[in-house]
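First comes the structure, then the notes that go with it.
Only one protein chain is missing; all other protein chains are in place.
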Amino acid sequence: MSESVVVEKEVDSPGPNIFRTGVRHLPRWAPWAVGAASALASLGIFRGSAGTSNIVGMTSVALLIYVAAMMILSRNYEGRRNSTDRLATTLIGGSFLLAVVPLLSLLYTVLVSGFDVMSLSFLNHTTEGMTLEGAIPGAGHAIVGTLEVTFSTALIAIPLGIFTAIYLVEYNGGWLAKVITFLVDIMTGIPSIVAGLFAAAMLPVLLGNPGYRSGFMGAVALVVLMTPLVVRNTEEMLRLVSNELREAAYALGVTKSRTIVKVVLRTALPGIVSGCVIATARIIGESAPLLITAGSTDYYNFSLFNDRVMTLPVFVYNQYVAGNFPLAWGGALVLVLLVLILNLIAKLIAHWFAPKGQ
Amino acid sequence: MDSPEKTEGVLEQKKQAPGDTKGPRKAVRGRGDAAFAGVAKGAGIIIIVLLGAVTFFLVSQSYPAFIASNETIQSEVGFTRGMSFWQFAGAALFGTVLSALIALCVATPFAIGIALFISHYAPRRFAGALGYVIDLLAAIPSVVFGLWGMHTLEPVIRPIFAWISDVLTPVMEWWVTSVPGMGYMADHFEWWPLTPDLVHFVPPARNILMGGLVLAIMILPIITSLCREVFLQTPKLQEEAALGLGATRWEMIRMTVLPIGRSGIVSAAMLGLGRALGETMALLMVLSAGLSVNFSLMSPGQHSTIASQIALNWPEAQAGLERQFLIGLGLLLFILTFVVNFAARRVMARYSEFSGANA
Partner (left out) sequence: MSQGIDVTNESIYYGQHKAVENVNVHINPRSVTALIGPSGCGKSTFLRSLNRMHEVIAGAYVEGEVRIDGEDIYAPGIDPVDVRGHVGMVFQRPNPFPTMSIADNVLAGIRLNNKKMKKSEADEVVERSLRGANLWEEVKDRLDRPGSSLSGGQQQRLCIARATAVQPDVLLMDEPCSALDPISTLAIEDLMTELKSTYTIVIVTHNMQQAARVSQMTGFFNIDGAGQPGHLVEFADTETIFSNPSEKATEDYVSGRFG
């Protein structure tokens, strides 16, 4: 491509080789070769010494050498525009890899460190008396507590959220609907600790007991966090149902409520259920509100309304603060497994039960 | 789509609708109908009541702290170490905003790169799977992030911080001694950023820069997925126009995808900021808490956030002024995140009008 702009167009003379303009491309193996060379160079600089700090240094230096070398090579061989394009590709691809690394590292650490401490006792025992000789502490009370609190939260938030979404989508609500939508928007932005503060502020006053702590209090906080997620997702799923479907039912004389239940909900159900499972997975990991509502304890507590209940996220936090890393990782493993399984279930539901032909 | 058999079953239950005259396709009303509509409306009203309750209790249970005199605060609230409400809140707010901004500055470029990778670089078949991988990051609970951050990431970051400190501290010391006025500012104003302490590292890495890094990894998925949607909505016609002029892939992105998606990116970043402002656990576990207002980014025991102060002090807080103090802090945080999220949504709304895409 010629560098000058205003070129006299010559008429009827054989053009120059317009496509052979000296723009070449590096061969495909070039990045790999340069990468290997950078790694070797970096190894040479650090003289192969071990240790975390040296590995970190080695990798960073190798990356820098790679980028610099590729840029210089590319600029001289391929030209300015192609080298810029290649630099962009390198940085963009690199940023993706850089995002995957923490994820893989985290999953790996959770799996390996958590597995070390995993046993039936871990799932069974509690932290009661864990400082005593021969005690095998466990997270059983935390697991049960998490299930209690999460289940009661979902029990309240899911119907509340679904019906609100139905009201917003299927009924012409006027200004009331606008207010509700706005408030749901606000709810999606509430910091989790503030939701906890709300429950921790309200329930002791309502019950006249300033020292009140319970799993139910935690559930109240989590309901504030979970409901907007359910509303949003359900709204989206309901809106995906084509209007022709509703109109066909109305034209046949079906009542509105029947149409909603038997036609619209039926069609949107997989997406709605999947969304509820995902919302559950999200709040199962919330710790901040539970820290200040359900609190922590060393015992099993099967009562939702009396006294503190230990939950998995708070368990992980407490063990971390106490410096008991193995226990913390064990709790983290159970928590992450729960979250991942829930996410998987959600994906499967959405996939398998999706209405055919949509 | 529903099968014919299903609609026939529904047809059998058709009710008579006396007085329904509003056109052939209006829904038929019946008795069960009104009840159902009432339940739906009731759910919506419960939402209003719930949020009203949140506001009411947060305000009513905190205002004594707002109006209490400084002496009352100092005598009754143990953890303030002599600060007034607004001093304490200001220091905690500083830490909140600083950590969130660090997270935002680190996460946004990566988020844009990753989103571009998924939307314009990766082969089509993998785009869904790649997006899913990034979304997995969003599913991990924050307490696990904090655990991993301190256990695995911190030892890796420590040498990097040490290296930065070794290289830049002499530069800053030169700056403070040689550039006129800088030394004076550094000595007399704690909040002055351009001091050697800005880059001086004191191990372990329990400082706000580390906290910001962990926070960045946590808000990365939300910014990425929003940017990805924005980039995918770039009109193909514009992209082809750029390619037709002989642009390389990056030039096409620079000419069309990024300018057209600009407000979408801003809105995504602001939503990420809102998330970072409200985050508790990661910073609770990373930071060794302090209440200084300074820019000693790599020193421990300097900063804390509103959320972590609440979480730290609530278990021991007595009912009364101490709790009210903390609830007041929470109210401030709520207002802050509300403002940021609201602004983000306004930007997003204007963007979708502008680009004609259906948001």
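Should a chain be cited, it is by its letter among A and B, assigned in written order, with residues numbered from 1 in that chain.
The definition used in the following text is that a residue touches a chain if its C-beta (ideal position, glycine included) is under 8 Å from a C-beta of that chain, and two chains touch if they have at least 3 such contacts.
Computed from a predicted structure; not experimentally measured.
Among A:Arg24, A:Lys178 or A:His351, only A:Arg24 touches the chain that is left out of the view. In the complete complex, the hidden chain is touched by one of B:Val202, B:Leu232, B:Met255 or B:Ala343, namely B:Met255. Interface note for the absent chain: among B:Ile48, B:Val97, B:Ala139 or B:Leu243, the touching residue is B:Leu243. Think of the hidden chain as still there; on subunit B it touches residues 123-124, 235, 237-238, 240-248, 251, 255-256, 259-260, 262, 355.
Mapped onto subunit A, the interface with the missing chain covers residues 1-3, 5-7, 9, 12-15, 17-21, 23-25, 81-82.
Just so it is clear, only the chains that are shown with their structure count from here on.
Centre-to-centre, using mean CA coordinates, subunit A is 13 Å away from subunit B. Residues of subunit A touching subunit B in their complex: 1, 52-53, 56-57, 60, 81-82, 84-85, 88-89, 91-96, 98-100, 102-103, 105-106, 109-110, 113, 159-164, 166-168, 170-171, 173, 176-177, 179-180, 183-195, 197-198, 200-202, 204-205, 210-211, 223-224, 227, 231, 245, 247-263, 266-267, 281-282, 284-288, 291-292, 295, 313, 316-317, 320, 325, 328-329, 332, 335-336, 339-340, 343, 355, 357-358. Residues of subunit B that touch subunit A in their complex: 1-2, 6-7, 10-11, 13-15, 17, 24-30, 32-33, 35-37, 39-44, 46-48, 50-51, 53-54, 57-58, 61-62, 109-110, 113-114, 116-118, 121-122, 130, 133-134, 136-137, 139-148, 150-153, 155-156, 158-160, 162-163, 217, 220, 224, 246, 248-251, 253, 274, 277-281, 284-285, 307, 310-311, 314-315, 319, 323, 326-327, 330-331, 333-334, 337-338, 341, 345.
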